[in-house]
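One chain of protein is taken out of this complex; the other chains stay put.
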Amino acid sequence: MMDWFEIALVILLITTAVGVIRVKTLISAVLILACYSFLMAVVWAQLGAVDVAFVEAVVGAGLSTVLFLLTLFRARAKDTQLRRTPTPLVALLGLPLLGFVLLYAIAPLYPDGQDGQPLRPASTHVADAYLQESYKATKTPNVVTAVLMDYRAFDTLIETGVIFTAGIACALLLRSHSE
Amino acid sequence: MSEHIQAALERPSLIAFVVLFLCGFFVMTTNSNMIKKLIGIYLLQTSVLLLLVTIGVKQNAASVPILTEKHIESPETIAPAAYVNPLPHVLTLTAIVVQVATLGVSLALVAAIYRKYGSLDENEVLQRIE
Amino acid sequence: MIEAHDSLIVRSAGKLLIPLSQLFALYVLFFGQYGPGGGFAGGVILGTSFLLAVLVLGPQAPPCRLAHQLEHGDGIGLMIFVGVGGLCLIGGGTFLDYSNLQIPGWNDEERRSLGIVLTQIGVAADIAVTALSIVFSLGQHHSQEASHE
Partner (left out) sequence: MRDQLPVILFLVPFATAICLPMVGLKAHGWCRPMALVSLLVMFVLAVGNLLLVLKHGEQSYGFAGWSASASPPLGIVWVNDALASVMMVTISFLASLCLLYSGPLSPATEKPRIVPYYALILLLISALTGIVFAGDIFNVFVFLEVAALSAYALVALAGGRALIAAFRYLILGTLGSTFYLLGVVFFYATTGTLNMEDICQQFTKNPELLHSKAVVGGMAFLFLGLGIKMALFPLHAWLPGAYTHAPDAVSPLLAGLMTKVALYGCVRVLFWGLAAGAQTEQLPALTLLGGLGMVAALAGSLLALAQQELKRMFAYGGISHIGLILIGVSQANQTAFAGSMFYLMNDAIMQAGLFFIAGAAIQHHGARTVADLSRLRRAPWLVTAFIALALSMIGIPPTGGFFGKWHIILGCLEAENYLAVTAIVVSTLLTMAYFQRLFLSMFGHREVVPDSAAGALAPSTKLAVGLTALLVVVLGLCSEPLISIFRETAAGVGL
């Protein structure tokens, strides 16, 4: 059972990624990266992760691009041109090895034909309990929100803390000489 | 061999994960431009998140993890197979936000380096230090 | 180098878009319990709407001065979040156990639901403020450079 739409999206995704690598100016690379993020959001929506797709579209394609561009606009034009550098031998040897390890590791994650679910435990053990019980416990129809803000609320708190840390760190790095 | 290709086409995002991961790793290790390195890291991180989302997929017409009216009225009847696994989505949301926070700090660092040494290239900066 | 944009079209479109996007942000934030959205997305949209205001109307316009003041509120969002968690501690439960928010007449599920709304607001506030603050940090030295030249 192949989903041609998904295959097409994935091919587009890889094409944009290759574009990001090949392009010669940083500003174009960043703009193609925004396209990549947006396509990624579409892929995620296609896979059923609507919340994630929404956040990726807003954060990945939106905020990240703004941050990249703000940094680049400040640089002189000649600094944003890339020069070709020779590819180090280590990378050429290391990449196939890494690719092999990844292919080896994802082998058990393919659908196993029987019930068409990728590797059962991931989608049964804890996840089913969330789907069945979260509405009764929290009166929140969006299960993702219920898990995010209640069951795993502490993770969310710390992750809000990561954002806070980033804000403080940026202030420390860039605002020392002014004000 | 043909069943391998068949399996890969059934879940193309797994192959996409491997390709994007390698792309990200390649950019990150071979470029001396700092912005390009950050772009590489960005590709790397999103590819891992793609894998995470892919794990949550169920094939038998499972829908997005937002309960329908019918199930809200009688929560006892919820069949888990009808919805996509929500936990990977939660982890992905957390990781995306962590990713943009890291990006903010790294760009601030790059901006600080550029202000001091006037270059976005790591090797050039090292030359100017010496 | 952040300053008011001088094109009339941009300015009038901005005046229309800014309140709209703020409204949309609030919708996304509070709709998060019933559909896609929530604190993260709502917070970023809210932050970017202020950013749009600064870019279009210039840093001296009233909504932008508000944005600059907001920027000093680093930590308010986290305070809300930790505060809700702390109330749960005081209520006798473990940290962030919303069913221990002491509201007479409410049952556990309603309290948990309320806890989710409150913490979403906290997340959104934190993300909006920090997004603004990071952008201003990156943009500020922009303006400094311009004054050097």
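The letters A, B and C name the chains in turn, as written, and every chain counts its residues from 1.
Please note the rule applied: a contact is a pair of C-beta atoms (placed from the backbone, for glycine too) under 8 Å apart; a residue touches a chain by one contact, two chains touch by 3 or more.
Only a predicted model underlies this, so the values are computations on that prediction, with no experimental measurement involved.
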Chains on display which the left-out chain touches in the complete complex: A, B, C
Residue among A:L26, A:A49 or A:V162 that touches the chain left out of view: A:V162
Contact footprint on subunit C, counting only the chain that is left out: 72-75, 78-79, 82, 86, 88-89, 93-100
Chain not shown, touching residues in subunit B: 28, 34, 37, 41, 44-45, 48, 51-52, 55, 87-88, 91, 94-95, 98, 101-102, 105-106, 109-110, 112-113, 116, 122, 125-126, 129
Touching residues on subunit A - with respect to the absent chain: 101-102, 104-109, 118-127, 129-130, 133, 150-155, 158-159, 161-162, 164-166, 168-169, 171-173, 175-179
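The working rule: only the chains that are shown with their structure count from here on.
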Pair with more cross-chain C-beta pairs in contact, given A-C and B-C: A-C
Between subunit B and subunit A, distance of the C-alpha-averaged centres to the nearest whole Å: 2
Approximate Å spacing (C-alpha centroids) for the pair subunit B, subunit C: 24
Residues of subunit B whose C-beta touches two or more other chains: 64, 66, 93, 96-97, 104, 107-108, 111
Touching two or more other chains - residue numbers and ranges from subunit A: 50-51, 55, 59, 63, 67, 70-71, 74, 136, 141-142, 148, 156, 163, 166-167, 170, 173-174
Interface residues, subunit A side, partner subunit B - complex: 1-3, 6-7, 10, 13-14, 17-18, 20-21, 26, 29-30, 33, 36-37, 40, 43-44, 47-52, 55-56, 59-60, 63-64, 67-68, 70-72, 74-75, 79-80, 82, 85, 87-88, 90-91, 94-95, 98-99, 102-103, 106, 109-111, 115-119, 122-124, 126-128, 130-132, 135-136, 141-144, 147-148, 152, 155-156, 159, 162-163, 165-167, 169-170, 173-174
List of subunit B residues in touch with subunit C within their complex: 64, 66, 93, 96-97, 104, 107-108, 111, 115
Complex interface listing, subunit A residues touching subunit C: 50-51, 53-55, 58-59, 62-63, 66-67, 70-71, 73-74, 136-142, 145-146, 148-150, 153-154, 156-157, 160-161, 163-164, 166-168, 170-171, 173-175, 177-178
